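Only a single protein chain was left out; the remaining protein chains are all shown in position.
Showing chain A:
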Amino acid sequence: MKLWKTAWRFLPLSLLLFLTGCMGETNLTALDPKGPQSQWLFDNMLLSLYIMALVTIVVFAIFFIILAKYRRTPGDDTIPKQVHGNTALEITWTVIPIILLTILAVPTITGQFMLADTEPDPEIGEDTVYIKVTGHQFWWQFDYEDEGFTAGQEVYIPVGEKVIFELHAQDVQHSFWVPALGGKLDTIPGITNHMWLEADEPGVFKGKCAELCGPAHALMDFKLVALERDDYDAWVAGMQEEVDVPTEGVLAEGRAVFEANGCIGCHAIGGMGTAAGPALSDYANREVVAGYLENTDENLEAWIRDPESLKQGNNMPAFPDMSDADMEALIAYLRSLDVQN
């Protein structure tokens, strides 16, 4: 059997896969970094990849030479020379890996301290944005404590500034991850962690929960929206404004439904939110319902009527019997929650 020929044929195939297989979606993949932290991680991943590719090539080369040269021909009963070892060779393949690992050890340590540096950026000083993140089954809460408001599911940051995140968990362990911008860190009940992220350009970056947290772990997505500083300031100002409660028309009806069904007990609108459900202050600008569904009226209605079928194990009560008129008013009201106009 021509083992090496077959194996040789697979090598270009795997390279081809690597090159043509798209790098994943922009604003999600870590292979297309969009911030200084993810750029550093990407560069050092490549460094380790190059060194490890070198090791792999050496091993594979020796392996394929063996496959080509040292097969026994049928009927050949000779016994090859019995070698007990070779000190020089063995020292070589002990020392070379040590050197290679030392090369990797340097960025490992410096990078570790760079990532752990969650002091405010000295250039920005007191204006450094500081966001308290809390992981819940299965959504994310973002408290802007200095600014005095809470956002749910979508976190806004200014472009080109180091933003500090303080990580908490309400129920079980989660892990906060925006692949295109940087590394992840766990949110753990009873423990406070800190990390930082920075975006080079405006955009909506996709975030994930990376630690198994229950049945709907896969759907615990969130969005990180990076805005230019002016736009960001405008958004903050909008979030800080007193929310007008509508007094007439369908919006008032919707607000009444919102209060009568107890939605308001969990979902704050304006100000610092409660911890039971995502705050809805800027709901009209949400990209998705429930973290992953396209934000259409049909999906929103389906979610309110039967959340369990869309996100197993979430804590929101179902409202299967809400009248169509109430539902319409409620959705209209939710659609009016917009701080960006």
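Just so we're on the same page, a contact is a pair of C-beta atoms (placed from the backbone, for glycine too) under 8 Å apart; a residue touches a chain by one contact, two chains touch by 3 or more; residues count from 1.
One rule holds in what follows: contacts and distances are computed from a predicted model.
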The hidden chain: which UniProt name fits, "SUF system NifU family Fe-S cluster assembly protein", "Glycosyl transferases group 1", "Cytochrome c oxidase subunit 1" or "Aspartyl/glutamyl-tRNA(Asn/Gln) amidotransferase subunit C"? "Cytochrome c oxidase subunit 1"
The listed residue (A:Asp121, A:Glu147, A:Asp186 or A:Asp297) that touches the chain absent from the view is A:Asp186
Tell me which of A:Trp177, A:Tyr283 or A:Trp303 is the one touching the absent chain. A:Trp177
Please identify, in ascending order, the residues of chain A that touch the omitted chain? 1, 3, 6, 10, 14, 17-18, 21-25, 28-31, 38, 40-41, 44-45, 48-49, 52-53, 55-56, 59-60, 62-63, 66-67, 70-72, 76, 78-86, 89-90, 93-94, 97-98, 101, 104-105, 107-109, 111-116, 167, 171-173, 175, 177, 179-180, 182-186, 188-191, 193-194, 206, 208-219, 221, 292, 312-313
